[in-house]
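First, the structure itself, so that you have it in front of you.
The complex appears here without one of its protein chains, the remainder shown in place.
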Amino acid sequence: MHEPRDRAVERKPDDDVILSVEDLAVHFPLAGGLFSRDRRLLRAVDGVDLTLKRGECLGLVGESGSGKSTVALSILGLQAPTRGRIVVDGQAVTDGPSSDRKALARTVQIVFQDPYASLNPRQTVRRTLEDPLRVHGVTAASEIEDRVATMLRHVGLRPEQAGRYPHEFSGGQRQRIGIARALILNPKIVICDEPVSALDVSIRAQIINLLLELKDTLGLSYIMISHDLGVVEHMSDRVAVMYLGRIVENGHWREIFERPAHPYTQALIAAIPDPLRHAPLATTGGDLPNPLNPPNGCAFSPRCRYAEDVCRHEPGPVLGTRPDGHTVRCWRADEIAGSGVLAATE
Amino acid sequence: MKLRANLVIGGALFALAILVGLLAPWLAHTDPVLDANLMNAEEPPSWTWWFGTDGQGRDIYSRVVYGARISLTVGIVSQLINSVIGVALGLSAGYFGGWWDDVVNALTNLMLAIPSLIFALAIMAVLGPGLTSLLIALGLTNWSFTCRIARASALSLRSQGYVQAATVLGYGDFRIMFTQLLPNMLGPLIVIGTLGMGSAVLSEAALSFLGLGVRPPFPSWGSMLSEARDQITTAPWLSVFPGLAIFLTVLGLNLLGDGLRDSLDPQSRSRRT
Partner (left out) sequence: MTAAPLLEVEDLRIDLDDGARRVAAAEGVSFRISRGETFGLVGESGCGKSITALSLIGLLRPPLSIGSGVIRFEGREIQHLSAAAQRDLRGNRIAMIFQEPMTALNPVSPVGRQIAEMFVLHKGKSWREANQLAVEALASVRVPAPERRVHDYPHQLSGGMRQRVMIAIALACGPDLLIADEPTTALDVTVQAEIIELMRNLCAERGTAILMISHDLGLVANVCRRVAVMYAGRIVEERGSADIFRAPAHPYTQGLVDSLPRLGSRAALGRTRLKEIAGVVPAITSFPDGCRFNPRCAQASDICRTNAPTADFLEAGGLVRCHHHA
């Protein structure tokens, strides 16, 4: 793992940063109905800053509705942001039907969760891998064949299997095809959206190992979206935790998992069942709040065991930097950080 | 694919009709138009005249055989026009959405609100009778169901992972529509196209019956029915045989469409083992 914390040159545009997301917001107006005056706004993503360095794996963690998938869609250029800026490898991702869509395609790709829905059932593996090359101007038949064969070997499939259709493969093999498709254009960044959670448990390790190998051999940078904290800890160099459209904690994986400072991060970690102990799980109380009607102040305050009056009043907490360098959005981080995983028996 | 009775019978009937149309010059006993002989007028069916003869002494069997050409041409060509219009509109509306979707929706609703035969009648009135106007009239008025189905399929397929992946890979809109969406909605489109052909054959008959179809003396099943109208009591064979031809062809197409729907149904096909 190479993570040189170079602070040598001040404010110089960081060559190491391959992706930066600045103040990203995605709001969806919800029409209440034809005659309803109710014009509510769903703030799916509300002011997110992220950076991804070359060769790094950034884990993006949060529950459904936290906005992590919307962030991914915006980076891929599939979701126009309401506000904010996304810079990928020096190029700003513009919204709408841009002419840079192809350039973006050669930089950022995605591996989907569901290997069954993410492959066109009517196309052979070869077609699935050749078409992108043709679209991007590779015309020599020999080069196309070479690149497809090489890519299939990279993901652990045999080039002879290229003539088959997706339904002839198992779930794990389909995910390998999905990975091959994401990598065929030699992108620099790959967004892995829950890449193993739809797979059988005994297959997951194969795919996790494959992704990590490919990252090293091909020099890729990953954004790893997952709700499985074990997988995130194993794969990530840095981890960002999202809650209700905002990042609540962001830092080196070791800091996030060993010294979580945000009560939500602590709750997430504590909620993971310990297989060696027949012991109660730590509960948080209540469900995720309705994102259409977010709580006042800190969005986590209604479920937070540390919440005080200050947490329930506007304005909500801002991201502050902890002494160990990771950032936390909590008024009381100083008091509760380091208490580690919440004691379940408290 | 499991062979079903309706698929086999429907396919056989439709294939027979096409075969008859293709082989008409060899199957027919006489020329359907020129071989009129008043000496043989209104002969009932017999060993010489299998289906009898009409008032001008023309062989009904030969006219029914040749009529297959016109009826099937109208059925197939007009449905092809409908399919192309319906798929083009529905696919693009479902894929692009937005104002274009609104426009296509409004147009489809308009088409559905006007009975298509009345609409075709109006077009025929402007263009005048004849085969070409018949093809145009029927080809422009029956695309709304195809359009609806193409749009609904495009809407649901658009959110599939492989369509998103194609977008992320930088595919152009048309490439996505034709390589990712269209091949995956062919099943229902084939079904609706087959059923549409049957209804086009019926519409041709109806328009020709009203005298707006193919001009006499060229035989189409509808125009034969129309001419036989006055003799339905005195010479029933004049209407029975073209009527039977229409009935069997449309029945065949409907059975075929049902059979295809059953066998292309993803529920029965993709049962995972």
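Going by the order they are written in, the chains are A and B; count residues from 1 in each one.
The working rule: a residue touches a chain if its C-beta (ideal position, glycine included) is under 8 Å from a C-beta of that chain, and two chains touch if they have at least 3 such contacts.
For clarity, every value in this text was computed on a predicted model and none was experimentally measured.
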item: Residue in contact with the excluded chain [from A:Pro81, A:Pro115, A:Pro132 or A:Gly172]; value: A:Gly172
item: Option from A:Leu104, A:Val125, A:Ala282 or A:Ala333 whose C-beta touches the chain left out; value: A:Ala282
item: Absent-chain contact - pick from A:Pro29, A:Gly163, A:Gly230 or A:Gly325; value: A:Gly230
item: Where the missing chain touches chain A, by residue; value: 63-64, 170-173, 200-206, 208-209, 212, 227, 229-231, 233-235, 253-254, 257-258, 267-285, 287-288, 303
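Everything that follows uses one rule, which is that only the chains that are shown with their structure count from here on.
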item: Chain centre separation (chain A, chain B; CA means) in Å; value: 51
item: For the chain B and chain A complex, residues of the former touching the latter; value: 160-162, 164-172, 175, 179-180, 183-184, 270
item: Of chain A, residues touching chain B in the complex; value: 76-78, 101-102, 104-106, 108-110, 112-114, 117-123, 131-132, 135-136, 167, 178, 181-182, 185
